[in-house]
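Data first, discussion second: the structure below is written as structure tokens.
Every protein chain of the complex appears in place save one, which is left out.
Moving on to subunit A:
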Amino acid sequence: MTVSRFTRRNEAIQDIISFSLDGQPASACAGDTVAAALLAHDSAAFRHTGIHSSPRTPFCMMGICFDCLVTIDGVQNQQACMITVTVGMDIRRQAGFRKLEGRS
């Protein structure tokens, strides 16, 4: 696993919660957005674009750029920077455009 581009300044005082990232157990601090949780976890891309399949990580962190799109609890194209991570959340990185429901 790649090392995060960020360090948590003071992890000890935070409540740790667990979630699932691409089916693997992972943890975050309570109050983290999904984007913060994934950025603190590793340095990998959140998604690959639909047009040129280029890798992206979150950009604006304030809900305007739509680069942080991930699949959360089965719903595709969710803005990771605008959603707070919760216990047991199922987060998956995305490849390409969203798929039509019920099709592969």
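Following the convention adopted for this analysis, a contact is a pair of C-beta atoms (placed from the backbone, for glycine too) under 8 Å apart; a residue touches a chain by one contact, two chains touch by 3 or more; residues count from 1.
What we mean here is this: contacts and distances are computed from a predicted model.
When the listed names "NADPH-dependent 2,4-dienoyl-CoA reductase, sulfur reductase", "Putative xanthine dehydrogenase subunit A", "Ion-translocating oxidoreductase complex subunit C" or "Cyclic pyranopterin monophosphate synthase" are checked against UniProt, the chain not shown comes out as "NADPH-dependent 2,4-dienoyl-CoA reductase, sulfur reductase".
By the touch rule set out above, subunit A reaches the unshown chain at residues 2-10, 13-14, 29, 31-33, 36, 39-40, 43-45, 49, 51-52, 54-67, 69, 77, 82, 84.
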